[in-house]
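Every protein chain of the complex appears in place save one, which is left out.
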Amino acid sequence: MIALLIRDLRLAIRTGGGFGLGLAFFLIIAVLVPFGVGPDSAVLGRIAPGILWVGALLSCLLSLDRIFALDFEDGSLDLLATAPIPLEGLVGVKAFSHWLTTGLPLTLAAPVLGLLLSLPEPAYLWLILSLLIGTPALSFIGAFGASLTVGLKRGGLLLSLLVLPLYVPTLIFGAETIRRGAEGLGTATPLTMLGAITLGTLAVLPFASAAAIRINLR
Amino acid sequence: MSFWEYANPKRFMALSSAALPWFTALTALVLSVGLIWGFFFTPDDFRQGSTVKIIYIHVPSAFIAINAWLMMLVTSLVWLVRRHHVSALAARAAAPIGLAMTCIGLITGAVWGQPMWGTWWEWDPRLTSFLILGLFYLGYIALWEAIDDADTAADLTSVLCIVGSVFAVLSRYAILFWNQGLHQGASLSLDKEENVHDVFAYPLWTCIIGFVLLFITLVLLRTRTEIRARRVKALIARERMA
Amino acid sequence: MELQVVDLGVARGGLPILQGVSFTLEAGQVLVLRGPNGIGKTTLLRAIAGLQPALSGHVSLDPEAVAYAAHADGLKSTLSVLENLTFWAQVYGTTDVAPALQAFALQNLADRPAQNLSAGQKRRLGLARLLVTGRPLWVLDEPTVSLDASAVTLFADAVRAHCARGGAALIATHIDLGLQSDLLDLTPFKATAMAQGDFDEAFL
Partner (left out) sequence: MMPDLGKYAVSVLSAYGATLAIVALLIWISLRRGRKVQDELRSLEGRRDDA
């Protein structure tokens, strides 16, 4: 399974795609919003938590269809399904490597973009923390969506439609954590909920995804 | 005879064909009684004026929108566990009805909210939850349409339905947390104190029963269509092979 | 290691295409599947490899014994030949890829990215993967597509060596590999129409 992780990361680095694209998209959103909303830093600071979370979510969405589609097209998925790795483990590794190449860089880039959006100072800790805790859920939910649409020729749009409502709870609790942090309120509740959702998706969704992949392969 | 005998497509076709006219007639009767009663023969509310009449479509459609998803969840589980095709096809047949009911709930809610709250759309927890429910229906229907192989489509949509149900409940709590809202509490409950007045309650119950009957009739009708469509597909495939 | 297929029926796209297929395959044997296009060779092989459920009958086999190779080789174009092969070796928990490279004459290409290989070279790399799996039963679907005559000989040698080591191979192919093999023609096993009155008859 470590071999699989290393291979996926190596592929992500060599083909570029995933990495750069998600980050660039995140940057574009953070840069464009002030042009649309106006330069008033008070307004920007108020909406920054939401913008950053929505931006991270959309950047994540961008590379989801690559999680399984490439392996499906070149036949690797068939071969991996007959290999001694359990399919659930395969899904977990794939989602984890997706997180390493999108969620983690997004989390690291977010504070810089927070500066651009004049995010209030006390919020930075919560920004990093909520993204760090929340983005793995985005990758695992996304992997579930990708496993449902893996057999489809043009599954990209459908994938977004399927995943969108599933992202709502994560988005709400993630952005709420930062907003409360920015106003100096208690962040324990949303952060705990966010962590609970992430742990839940980590524990359960690989099984649902593996079932979906098995159905798609037959 | 076991209950599962009804899952035999042939038996289902025969039974539903006999039952459909009765259900159609009963639906027409109950629904027209309920709606006419509600629209023409109930007094205005002292606070909400005549807008209270919207309750006779708003509450039943919302009720169906939620319970249609529950029914899809049950039939999806039945399909996954017992592999009865009729069950999966019934879930497929119910989804567009659920979507339509969600739309009705949202539209009537907006129309009601406009004079009451002074705004067409409010990010109120219930309205927001319904919007999300609508998205779930859309995704579910789109997945059915996108997959060619019927059994694969049935399996995958069932998995989506189950996972979606969990996330729908999660969303509900997340949204409650996010905004406490100005929507009034449940219109009907067994707790007498909170109930709307009897004058409104009787026609409302009639309308709910009417909507349930409408739902059953449409599900029967649409499931019959889905079974036939499935058979057409099978026959074409068999011809191509022969 | 023994593969036993008893009264197997398989379906494609929800329609039964083969029924009543039975055979056994023991260590050291090669079984070649024949039959016209569309008869269901690929479907049968996928069912034996455990990728799709059988409609009827059963396959008695340790799922940990199968190495499956299909039309697609599952190569990553940005990885080199060596990297591709090493990855599969790690997945299957083996380490030595040198014999596999040698058996398919890939030593000189070891550092070349897979995207710069010709179709035949890619196929050879895909087949070399079988050697690093260390699994006794090879289930191969048209393994000789785009191979030239000398590469086919390499492949036949590899299969022969594999059988000599106590392995076995189930191969769907149309060309004569020059191997000591049994033949199974699938044409007589073509599924007939479903019996009337079946529970789900309306759908099949």
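Think of it as A, B and C in the order they're written, each chain with its own count starting at 1.
Here, contacts are C-beta pairs under 8 Å (C-beta built on N, C-alpha and C of every residue); 3 or more make two chains touch, one makes a residue touch a chain.
Keep in mind that what you see is a predicted model, and the values were worked out from it rather than measured.
J.: For the chain that is not shown, enumerate the shown chains it touches in the whole assembly.
T.: Contacts of the unshown chain, counting the full complex: B.
J.: Would you indicate which residue among B:Val30, B:Ile57, B:Ala91 or B:Leu204 is in contact with the undisplayed chain?
T.: Reading the full complex, the residue touching the unseen chain is B:Ile57.
J.: Tell me which residue among B:Leu29, B:Val169 or B:Val232 touches the hidden chain in the full complex.
T.: Counting the whole complex, the residue in contact with the absent chain is B:Val232.
J.: From the listed residues B:Phe23, B:Trp112, B:Tyr137 or B:Phe200, report the one that touches the chain absent from this view.
T.: With B:Phe23, B:Trp112, B:Tyr137 or B:Phe200 as choices, the missing chain is touched by B:Trp112.
J.: Looking beyond the chains shown, say which of B:Val30, B:Leu89, B:Ala146 or B:Leu214 touches the absent one.
T.: Here the residue in touch with the unshown chain is B:Leu214.
J.: What residue numbers in subunit B mark contact with the hidden partner chain?
T.: Residues touching the hidden chain, for subunit B, are 39-40, 44, 49-51, 53-54, 57-58, 61, 96-97, 100, 103-104, 107-108, 111-112, 114-115, 214, 218, 221-222, 224-225, 228-229, 231-232, 235-236, 239.
Criterion: only the chains that are shown with their structure count from here on.
J.: Find the geometric centre of each of subunit A and subunit C from their Cα atoms only, then give the gap between the two centres in Å, rounded to an integer.
T.: 37
J.: By the touch rule stated above, which residues of subunit B touch at least two different other chains?
T.: Subunit B, residues with two or more chain partners: not present.
J.: Using the touch definition from the top, which residues of subunit C touch two or more other chains?
T.: If we look for residues of subunit C contacting two or more partner chains, we find none.
J.: So in the complex, which bits of subunit A are touching subunit B?
T.: Touching subunit B: residues 144, 148-149, 151-152, 155, 158, 161-162, 164-166, 168-169, 172-173, 176, 189-190, 193, 197, 205, 208, 211-212, 215-216, 218 of subunit A.
J.: Contact residues on subunit C for subunit A in the complex?
T.: My answer: residues 46, 49-53, 63-64, 66-79, 83, 87-88, 90-93, 129.
J.: With touch defined as at the start, can you tell me which subunit B residues reach subunit C in the complex?
T.: 8-10, 13, 85, 149-151, 227, 230-231, 234, 237-238, 241
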